[in-house]
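One protein chain omitted, others in place.
By letter and in written order, the chains are A and B; residue numbering begins at 1 in each of them.
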Amino acid sequence: MNKSIVIDGKNIPFEDGQTIMQAATAAGVYIPHLCHNPKFTPHGSCKLCTVKVNGRNCSACTFPAAEGQTITNITQELNDDREKITQMLFVEGNHFCPSCEKTGNCNLQAVAYHLGMTDNHFPHFFENREVDASHPDVMIDHNRCIFCTLCVRASQQEDGKNVFSISGRGIEKRLVVNSESGLLKDSDLDVNDCAAHICPTGAILIKRTGYKVPIGQRIYDHSHIDTITLAAEGASHDE
Amino acid sequence: MTNKKVKVATVSLAGCFGCHMSFLDLDERLVELVEHVEFDRSPLTDIEHCSSDCDIGLIEGGVCNSENVHVLREFRKNCKILVAVGACAINGGLPAMRNHISLEDCLNEAYVSGVGVENPQIPNDVELPLLLDKVHPLHEVVKIDYFLPGCPPSADVFWKFLTDLLAGREPSLSYELVHFD
Partner (left out) sequence: MQQFIRQLAQENDFQSTRLLKILRAVQARYFHIPKAAIEQLALILSIPRTQIQNVIEFYSFFHLEPRGKYDILISSSITDLMVGQEELINYFSEKLGVKIGEVRADGVVSLNNTSCTGMCDQSLAGLVNGYALTNLTKSRIDEIVENVNKQLPLEQWSSDLFTVADNIIKPDLLLNQKPTQGEAINATFARGLKETLDEVEKSGLRGRGGAGYTTAWKWKFCSEDEGICDIEAQRQKQRYIICNADEGEPGTFKDRVLLNSYADSVFEGMTVAAAIIGATQGFIYLRGEYLHLYEKLEAILAVRRNANLLGKNILQHGFDFDIEICLGAGAYICGEESALIESLEGKAGIPRNRPPYPVTSGYLGKPTSVNNVETFLAAANIAIHGGDWFANLGTAKSKGTKVLSISGDCAKAGIYEYPFGTTIQTVLDDCGATDVLGVQVGGPSGTFISNDEFERKLAFEDLATGGSFIVFNNSRSILDVVHNFSHFFAHESCGFCTPCRVGTSLLKKQVDKIVEGHGSAGDIVALEELCQLIKNYSHCGLGQTAANPVLTTLERYPELYQNMLKKISYEPGFDLDKSLETARRMAHRDDAAAHLAQVE
């Protein structure tokens, strides 16, 4: 392996066919992201992984690494804008962390912490969104969905099913369930499906598991998302 | 730190006083704090209105009624630095979870048709503040200078934030101190 790209002044080796994200993760460089998971086809929608490639903004999770790329990732400008994009997600949905079972283990929250976000900056939408608690083991709280499509992809690519989809246009977008009633209980989702566990926020939760881990021992109580992610996704890349 | 004491005002709007309780968790550090700080309007002092020369206003809770708006404006007018303290002040928090229910339904459930309601009627005394149709975070009503997240922010957060300000430093919270819950 002798091809390389430069990220924040550091030479990062890559192989043909790798995205910038893949090369970075393999080399232990964290690029903030929410909709990306190395197990599934990259989606490129959250835009948190935007990096500057030779001066031009590109999504690291979808953009192929190529010789000659000089990339900036951790800069004040990019991180400030990533914080604003995260704030957009917070005002779009209804994210009330203190009453969410995912708190402390939530990637949306952890990315916000990582970026030093302390407020939501923009006016809130306060849209009415539903909760689907029909399934015996899994529930959906649409208030917390950020349309990352990880559950959609996990169901298709890992579970060999097609339980979830995103429907609608623009700000009207919503997560929908593939069942005649539209309810989760009538879909073929099983509690052991990857799709039931992949949600980066508290939108899809396993029932009767909330608050089991005491405060202080949750994933992001003491560890930054960069460390956690690199440990998890770096390993996944090596598979 | 200068000799003149810094004037701090505090209030709880649509909150639960949990942030104030957490503030009191400063315990013995409160003694050190009052050497540099003088409390103005606050539930801790029972002073009813802000002096016109407050330095720091700490506001817990979001804005759910007309009185909250008046109080928040009084703070903005009289405090040099206005701080949103806690989840409710920052995004409406728990009270804002009523935002997906119409105010009409809320009032009817509470005062007219709810289980156990006797003598059903919507309270209409002119002394009572009217509810806004949605609960809003502070930054949607006045300009806010700093945000202290947490439900509640721990005493350490208050300590770090205030001691930074008193020392003339830009307040900065470490990773361990920033949490939304």
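Brief remarks follow.
One rule holds for everything that comes next: contacts are C-beta pairs under 8 Å (C-beta built on N, C-alpha and C of every residue); 3 or more make two chains touch, one makes a residue touch a chain.
Given the structure is predicted, the values throughout are model-derived calculations rather than measurements.
In the complete assembly, the contact with the undisplayed chain comes from B:132, out of B:19, B:33, B:79 or B:132.
Mapped onto chain B, contacts with the missing chain fall at residues 66, 69, 73, 76-77, 102-104, 107, 122-124, 126, 128-134, 136, 140-143. Residues of chain A that touch the chain left out of view are 42-48, 50, 57, 59, 62, 64, 81, 84-85, 88-89, 91-92, 122-123, 125, 146-147, 162, 164-173, 176-178, 180.
The working rule: only the chains that are shown with their structure count from here on.
For the pair chain A and chain B, the distance between mean C-alpha positions equals 32 Å. Those residues of chain B lying in contact with chain A across their complex are 84, 87, 90-94, 96-97, 99-100, 134, 136-137, 139-140, 144, 146-149, 151, 173, 175-176, 178-181. Every residue of chain A that touches chain B in the complex is listed here, in rising order: 90, 94-100, 103-104, 109, 112-113, 116, 118-121, 123-124, 126-129, 143, 215, 221-222, 224.
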